[in-house]
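A single protein chain has been omitted; all remaining protein chains appear in their positions.
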Amino acid sequence: MVLMTGDEYRKSLRKRGPLKVYFTGERLKDPLKHPIVQASINSVALTYDLAHNPQVQDVMTATSSLTGNRINRFCHLHQSTEDLEKKVQMLRLLGQQCGTCFQRCVGMDALNAVYLTTYEIDQKHQTQYHKRFSEYVKQAETHDWVIDGCMTDPKGDRSKRPSEQKDPDVFVHVVDRRDGGVIIRGAKAHQTGAVNSHEHLIMPTIAMRNEEKAFTICCAVPADAEGITYFYGRQASDLRRLDQSTEGDIDCGNPEFGGQECLVIFEDVFVPTERIFMNGETEFCGRLVESFAAYHRQSYGGCKVGVGDVLIGAAATIAEYNGVEKASHIKDKLTEMVHLNETLFACGMACSSCGNATPAGNYLVDILLANVCKQNVTRFPFEIARLLQDIAGGLFVTCPSAKELQNPETRDIIEKYLIGVEEVSTINRIKILRLIENLTLGRAAVGYLTESMHGAGSPQAQRIMINRLANIENKKQFAKRLAQIQ
Amino acid sequence: MVLMTGDEYRKSLRKRGPLKVYFTGERLKDPLKHPIVQASINSVALTYDLAHNPQVQDVMTATSSLTGNRINRFCHLHQSTEDLEKKVQMLRLLGQQCGTCFQRCVGMDALNAVYLTTYEIDQKHQTQYHKRFSEYVKQAETHDWVIDGCMTDPKGDRSKRPSEQKDPDVFVHVVDRRDGGVIIRGAKAHQTGAVNSHEHLIMPTIAMRNEEKAFTICCAVPADAEGITYFYGRQASDLRRLDQSTEGDIDCGNPEFGGQECLVIFEDVFVPTERIFMNGETEFCGRLVESFAAYHRQSYGGCKVGVGDVLIGAAATIAEYNGVEKASHIKDKLTEMVHLNETLFACGMACSSCGNATPAGNYLVDILLANVCKQNVTRFPFEIARLLQDIAGGLFVTCPSAKELQNPETRDIIEKYLIGVEEVSTINRIKILRLIENLTLGRAAVGYLTESMHGAGSPQAQRIMINRLANIENKKQFAKRLAQIQ
Amino acid sequence: MVLMTGDEYRKSLRKRGPLKVYFTGERLKDPLKHPIVQASINSVALTYDLAHNPQVQDVMTATSSLTGNRINRFCHLHQSTEDLEKKVQMLRLLGQQCGTCFQRCVGMDALNAVYLTTYEIDQKHQTQYHKRFSEYVKQAETHDWVIDGCMTDPKGDRSKRPSEQKDPDVFVHVVDRRDGGVIIRGAKAHQTGAVNSHEHLIMPTIAMRNEEKAFTICCAVPADAEGITYFYGRQASDLRRLDQSTEGDIDCGNPEFGGQECLVIFEDVFVPTERIFMNGETEFCGRLVESFAAYHRQSYGGCKVGVGDVLIGAAATIAEYNGVEKASHIKDKLTEMVHLNETLFACGMACSSCGNATPAGNYLVDILLANVCKQNVTRFPFEIARLLQDIAGGLFVTCPSAKELQNPETRDIIEKYLIGVEEVSTINRIKILRLIENLTLGRAAVGYLTESMHGAGSPQAQRIMINRLANIENKKQFAKRLAQIQ
Partner (left out) sequence: MVLMTGDEYRKSLRKRGPLKVYFTGERLKDPLKHPIVQASINSVALTYDLAHNPQVQDVMTATSSLTGNRINRFCHLHQSTEDLEKKVQMLRLLGQQCGTCFQRCVGMDALNAVYLTTYEIDQKHQTQYHKRFSEYVKQAETHDWVIDGCMTDPKGDRSKRPSEQKDPDVFVHVVDRRDGGVIIRGAKAHQTGAVNSHEHLIMPTIAMRNEEKAFTICCAVPADAEGITYFYGRQASDLRRLDQSTEGDIDCGNPEFGGQECLVIFEDVFVPTERIFMNGETEFCGRLVESFAAYHRQSYGGCKVGVGDVLIGAAATIAEYNGVEKASHIKDKLTEMVHLNETLFACGMACSSCGNATPAGNYLVDILLANVCKQNVTRFPFEIARLLQDIAGGLFVTCPSAKELQNPETRDIIEKYLIGVEEVSTINRIKILRLIENLTLGRAAVGYLTESMHGAGSPQAQRIMINRLANIENKKQFAKRLAQIQ
C-alpha cells in the first residue's frame, strides 16, 4: 500500500484504536467527526491527493532509496540536493493550496534526522539503531504514514535543566526498563497534527548531559498507544468552525482547511525495543536536535512561502474589489510582499542547494543557511501580514457576519452598503475579507505568524546557531590581512 | 448632570429608545445585556469612573470653556497645549486600564473639529452653525455624552467620487430638504462604540467638490433616532465571550473589557435645523476632515501607547513565569518594546505641545506631527506585538482550553504539565497566555493592530498629508545655499 | 560683552594664547588659518551671527536667569519647558543653515548638567561648588563663550574599570593636590570643536566607585591652558578642503562649513580651586553623567533634524535636476525621509515639553524620552541617508572632479555629457551631487551618521537607561489585573 489518496488516508485514521482527545473540557466522542478536526484533516489529505495529480507528481513523490518504490515525498529520505529543493517546492505548493499548515513536514524532517543520527550512533557504539530505524522508515513509506515528529517538551522552568526540574515529567523520559522495551512518561507540547497522525516519533528536545541518560530517548509509538492523551489546543476564532452553515463557512474565512496543535501526554507508555532508536547516548542528542531543526527550518522556507502567496493573492483581490488596484502605493506594497516572500523562498532553496550527503547517505541541508532561512521567517511573514492589513482596508475587522445575508430582513441592506466595485458581488467581497481576517488574526494566523515565530525553534535558537556556525575567526583574518595587521 | 459614574452611564443608555441591532443574523432583543456588548460597555464606563478618581482627576476632567463647570475631558474643547497634552495622557491611562479600545475619543475629536470648522464657515458665509454647535457642545458637556464621531462612509468603488457611484447611498447625503430640517440617507462604517453612544455626530468623509453639496452635511442625531440600524461587527474570537463561565473568562484573555465596531445605516433619518452644522459648504469639508483626522491621529499617540504598556507588561510577566526574565535577549526585546512604545508617546506629546489656538479659540494639534504620529502607529504596534509573540513562546496558540481545569478528569494533568516556574500556578500562567493571545490575535488585536493601521485614516492618507505639509521647497533652499547653487 | 557676532568670536579666538595643535604629523603653525579648521569655525560663527538676526532672535537668545541680560541661548540655563523646546528649535535651525555640526551644544548641555549637580552635591556635603559654578556660568554668559564639554575619556580596555587600567591616565584624574588647586592628567577623546573653544568643562565619563575619587573631578580650564595638546582628527575626504579653488570648493560639497573632532591631552594641567566643581564626591558622578547625557540626547533631536532637512532638500533638488521629481516612488521616498526626520523632531520636542524643574531651578528634560530620542537618532539618519543615496542616482560617487570644468580641454565634454534636465546647468548638478556625497560619505557624514550613532553615548547606553526608567513592574500590574491574576 503506497501512495494513498486523501480518502484512503481518512479511512486509515478510522482504523486506529480510539484516541482520548479532550477539547474545551470534554472528551470528544468521535474526534474525526468534529468540525474543527475535520478542517485540519482536510489539509493533511491534500498531501495525499496531490501525490496523484500528474502535474505535480514529480515534486509530490519520490523513488524510495530503501525499496525503489514510488512513494510520497513526505516519507522520503532525501538522496540529493535536488530532492531537498523539491521538498521546498512541494511545501510551497501545499501552502498555496490550503492556506494553512498541512501538518506533515515534522514527520518527514524527523525521519531524515533520526536516520542520519542513528547511523552515527551505531558507528560509535556498535548499536543496531540504524538498521531498526531503516525498517521503520520502510514501514512508514509502505503505509504512507503521517508521522508526528515529537520534539518539544513542556519544559517547566526554563532556567533549569531537565534533571533539575521539580517534576521531571515535564521532559519525556524513561521511567522503567524491562525485557523487551522501556516505559516512558512525559508530554510533548505544540504537536502539529497529532490527532491526525498514525505514529509519533519521539525525540529529545535539547542536547543532554551525561547525567540525563533517562531523558535521552528516541522512539516511535503508534498514535493509539495505551497511555496517550491528547489535549486539543484552543485557537483564534476556532468556534466559528462549529457553525457549518454556508454563512458560517464564509465567516470562517477558509471554510475547508485548518491546522491543529495538541498537547500530547504520555503516561507510562510501553515502547518495544525494536522501536527504540536512541537510548542514553547523550552525546548524540545535539546532533539529532540540530539536524532535525535544520531540516525543519528549511521547511519554513517552503510552506510559509506558499501561504504567503495566498496573502499576496488576497491583497491583490481585495484591491481589485475595492477599486484601488491601480494606485501606485498599492502596487508598491504588493511588490514588497512578493519581494519578502521570495526572499524566504530563496533561503529555503539555497540551504537545499548547498546541502550535502551525510555519512548515512541521505542529504542534509546547509545548517547555517537553514537557520538564516528560519530567522527570516520569524520576521517577514509579520510584515507581509501587516501589508495585507494595510491594503485590505479596515472592513475585515468590522464587517457584520455573513449571516446577515441569509436573514431576509437585512440581506438587501448589506448587499447595498458593502458593495465595492460594481462588477463584484458583495458576498464575494465579504468572502475575501474573511479570508484576510483568517490569515492575519484568525485560525491561519496561528500558523502563519506564531508558528513562523516559534515552530522549529524560537528566534534566539537560530541566532545561537548562526553565531556558532559563522566562522567569525576566519572573517577576522580577512579584515586583519587587509589592514596589514601583523 | 455632569461627571456621571460608570453606573449612571449604563443607566443613561437604558433610557434611550430601543435600538435596532443585528448580530450574526439576528436582531438582538436587549443589546445591552448581550455579553459581547457588555464587555464593550465596560470599557466606556471606565472613562466615567476614572473621572471620579482623585488621583487622576486632573487628566480625566477639565474646566468647560463654555460653562466653567468641571466636565469630563472627553467632552472638552481644548483650551491650551497643556490640554492637548493631558488628552494624550488620559488616553494612555485608559489604555493601560482596559487593554483595548474605550470608544470615546472619536466623539471628543469630532467635537473639537466641528467647533473650529463651524466658526470658519460662519466667518465666510455669515451662517449660524457655530452658535448652534456651541449649544450642542454645552449639552454634550452637561449630559456627559458618549458621542460617536461618524466619518467613514462605506465608499463603494474607491476609484470613483461620491457623485459618480452607481448608488449614491454609499456616501451619507441629503435626500430631502423640508421645513425645519433635512432627511439623510447612507451609512457609516467602522463605527467604534456606536451602540454604546448617546449621539452620532455625522461628518463628511472627504473633501467634496462643488457638485457634491448633497454629500456635504454635518449634523447630529441621537443614537435612538428613527431610521437607524446597527450591524454589529464580527471580530476575532468574539464567540468566546458568549461563554461567561470562569473558565470562559480565562479563555477570553481579557474577561472584562472589549471593543466594538458597527456598520450604522441611516435610512431617511430626519435632522432638525438646529442640529445641522454644515450644509453644502463644500469648500470646508477639507478643513473639517483634516482637523478631525489630525486630532484623531494624535489620539493614537495616547490610547495605543496605553495598550502597548499592557503588551510590555504581559511580555515581562510571561518571561518571569517561564523562568527566562534574566536572559539578555529577553531584556533587550523588552527594551525595544518600551522604546517603540515611548516613541509613539513622544509623537503624541509633540504634536500637542506644538499645537496652536484656532480662530474659534480651541486648540488644534500640529497637523504635520499628528500625521507623523499616526504613521508610526501604523508600524510600531505590529512590531511590539511581534516581540510579545517572540517573548511569549508558542503556548499561547496551542494551549488547551481553561475548561480542562474544571474537568476533574483532566485538571491534574494540565496543572502538572503546563507549569512554568514553581512559584506560579499553572492557572495564572494560562491566564497571562490567553491575555497575550487576546492582544495579538484576538479581540484586542482588532484595536491594537488593525485599528492602528486604519483608524483615523489609512497609512497612505497620512503620507499625503506629510508630503503636503513638509515644505520641501524650503528644504531645497537649504541644500542649494550650502552647495552654493545660484 | 554679550551677544558677540561671528567676527567678534573669531577675534576672541585669536586672543587666546598659542594652542598646540597637531594634524597629520605636523604641529600647525597657525591653526586658525588652516582651511580645515576655518570651515569648522564658520559653523560655530553661525551660532553668533544668527543671534543678531531679528527673525530668529527669540530662539537664538534668552534672558539670563543669573543677570537678566539678553544672552546667547547656548550659554543659557533653561528656565522652563518652553526654553527646552526653543533649544531644540535653535539646533534644528542651525543644522539647516550649515548642514553639519556647529559644535556648541556640548558646552550648553554641560553647563546645565553641572549646574544642577553642583546644587545637589552642596545640599548633601555643604560644599561651595554651586556658588562657584554659578559664577562660572555668569562669566560664560558675559563673554559669550564656546565651551567644550569634555566628557569622554579614551577608556583603554573597556572590560576594566578606571582603577583597573594598566595606565590610569586613560581616564582623566587628579595626580596631585596642592594649595589653591589640583593637577590633572589624562585625555578626552572625540572632542567636538575643541580647538574652536574658549574653555573646556571637564566632567567624569561614568559613574565612579568609592575607590575612584581621583577620577571624580569636574572642573574648567581655558583652551590655552599650559599642558594641553590637541590632535586634530582625520575625517572622511578631509584633504579636499585643502584645495580652496572654486572647483575644489565644488568637490568639497559644502564649501563653507565643516565640523571638528579632536583628541585633547591634559598633561599635568593645573586647576585653581575656584574652577573645581566636583572633587571626589563619587556618588554624584552618575547624576552628572545621566543628566548631561539626557540634555545631549535631546540635542540630537534638533541638530540632526536640521541636517536631515538639508538631506531632504538635496534629494528633492537632485530629483528635479534629473527629471524624476514626479515619479511616485521618488515622492514616496521623500515622504519617508520627512516622516523619519519629523519623528526625531517629535522626540526632541516631547522630552522637552515633558521636562521638569530641578532642585537647582533649571529645567531638565524627561530622561526616558531623551534616551528614546537619541536611540532613534542612532537609526533614522542612516535610513534617511540611504534614501538620499537611492534618489540621487549613482553619479555622486563616480562623477569626475569639478576641476575638469576648469580645464578648457575637457569642459565642454563634461558639460555636454553630465547634463540633466535642460534648464539646469551641469555645474549646478555637480554641485548638488557633491553636497550629497559630503552628506552621506564625506565630511558631514561623520556628523550626520557616526556622531548620530556614538555622540551623547552609544546605542547600548541608551538602551540601559530606557530599560531602567521604563517602570516595567508597573506595566506587569496592568497586564495581571486585566488577566485577573491574583
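Per-chain numbering from 1; labels A, B and C assigned in written order.
We take it that a contact is a pair of C-beta atoms (placed from the backbone, for glycine too) under 8 Å apart; a residue touches a chain by one contact, two chains touch by 3 or more.
All figures in this text were calculated on a predicted structure; none of them were measured in a lab.
Which of C:Val170, C:Val289, C:Ile312 or C:Cys347 touches the chain that is not shown?
Spelled out, the listed residue whose C-beta touches the missing chain is C:Val170.
So which of C:Asn53, C:Ser458 or C:Asn474 would be touching the chain we can't see?
Answering carefully, the residue with contact to the hidden chain is C:Ser458.
Taking the entire complex into account, which one of A:Pro154, A:Pro255 or A:Gly323 touches the absent chain?
A:Pro255
So that we can see where the missing chain sits, which residues of chain A does it touch?
81, 85, 96-99, 249-250, 253-257, 309-314, 316-317, 320, 331-332, 334-335, 338-339, 342-343, 345-354, 368-369, 372-373, 375-376, 428, 431-432, 434-435, 463, 466-467, 470, 472, 474-480, 482-486
Please output the residues of chain C touching the missing chain, sorted low to high.
22-27, 154, 156-160, 166-167, 169-170, 187, 189-190, 229, 231-240, 247, 251, 261-263, 265, 322-324, 326-327, 329, 378-379, 382-383, 386, 389-390, 393-401, 403-404, 406-407, 409-410, 413-414, 416-422, 437, 440-442, 445-446, 449-451, 453-455, 458-460, 463
Across the whole complex, list the residues on chain B that are touched by the chain not included here.
Interface with the chain not displayed, on the chain B side: 328-329, 332.
Quick note on the criterion: only the chains that are shown with their structure count from here on.
Since chain A and chain B are copies that touch, is their contact same (over half of the numbers shared) or different (under half)?
same
Would you mind pulling out the distance in Å between where the CA atoms of chain B average out and where those of chain C do?
Distance between chain centres, rounded to whole Å: 41 Å.
Whole-Å distance, chain A centre to chain B centre, using C-alpha means?
Taking the mean C-alpha position of each chain, the two centres sit 37 Å apart.
Two-or-more-chain contact residues of chain B, please, as numbers and ranges.
Residues 463 of chain B each touch two or more of the other chains.
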